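Shown below is the structure under consideration.
And now, chain A:
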Amino acid sequence: MDNQALNDLITDVFPTAEIITEDTQFLNAIIHPDLLRDVACFLKDDDRTKFDFMFCLTCVDYPEHMMMVYHLRSTGLEHEMVLKVKIEDRERAEVETVSDLWRTAEYLEREVYDLFGVRFTNHPDLRRLLLTDDWEGYPLRKDYEDPVNMISL
Partner candidate 1 sequence: MTAEVKEQRGIKTQEYFVNMGPQHPSTHGVLRLVLELDGEIIQRVEPHIGYIHRSIEKMCEKDSYRQIVHLTDRMDYLSANMNNEAVCLAVESALEIEVPDRVKVIRTIIAELTRLASHQLWWGVMGMDLGALTAFLYGFRDREMINDIFEETCGARLTMNYNVPGGLMFDIHPNFQRRVKEFIAHFKTKIPEYDQLLSDNVIFRERTEGIGILSKEDAISYGATGPTGRASGFSCDVRKHHPYSAYDRVEFKEILMEKGDSFARYKARILEMWESLHIIEQLIDNIPEGEYQAPTKAVIKLPKGEFYQRVETARGELGVYVVSEGSKSPYRLKFRSPGFSNLFTIDHMARGYKIADLVAMMSTIDLVIPDIDR
Partner candidate 2 sequence: MAIEWAIIGLVLILFVAISVIILVYVERKVAAFFQLRLGPMRVGKWGMLQTIADFIKLLMKEHIITKKADKFLFNLAPFIIVTASFLAIGAIPFALGLQVMDINIGVFYITAVSSIGVLGILLGGWAGNNKYSMIGALRSGAQVVSYELSITLSLLAMIVLAGSLQLSEIIASQQTGWWIFKGHIPAWIAFTVFVIAGTAETNRGPFDLAEAESELTAGFHTEYSGIKFAMFFLAEYVSLFIIAAVGATVFFGGWLPFHIGHWQVFNAVMDWIPPIVWFFGKVAAIIGLIMWFKWTFPRLRIDQLLILEWKYLLPINLVNLIIVSFIALMGWYL
């Protein structure tokens, strides 16, 4: 399916999703955190989309909000898109897990929790991955301060 068809399909099923197709490499769909579970299940299971390969899961820390970014690809139908979830509350960032749909998400979400502090509800084992268990703070946030280890030029 090309971008236009995907655009139509998604806005049909989820009218509140914001779709951007110009000036971007892939089709971007920005949704509210509460919708994540439904959208993810739809994108994975529906026969017209069948996004079974998640090749990138990350988070971007903006000044006012946090954006979870999921890159999806369909191995059968060979189309790709980016699913973005805009989390408004930076202090108590929480979103549903998708680790039961795409098994790779289990560890990628742990990494996001470790470095950004986004909590994933219903995650089977949410704890720090790369840093030591007693580390305080979330280093990849823009407001992370570490006067001992970080050198500012």
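Going forward, a residue touches a chain if its C-beta (ideal position, glycine included) is under 8 Å from a C-beta of that chain, and two chains touch if they have at least 3 such contacts; residues count from 1.
As a selection rule, all candidates are chains of the complex that A comes from, given by their letters.
Note that the coordinates shown come from a computational prediction; the quantities given were computed from them, not determined experimentally.
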item	value
Complex member touching chain A, one of 1 or 2	1
Chain A residues touching candidate 1 - in the complex, by the definition given at the top	23-26, 52-56, 58, 60-61, 69, 71, 75, 78, 102-104, 106-108, 111, 129-132, 139-140, 153
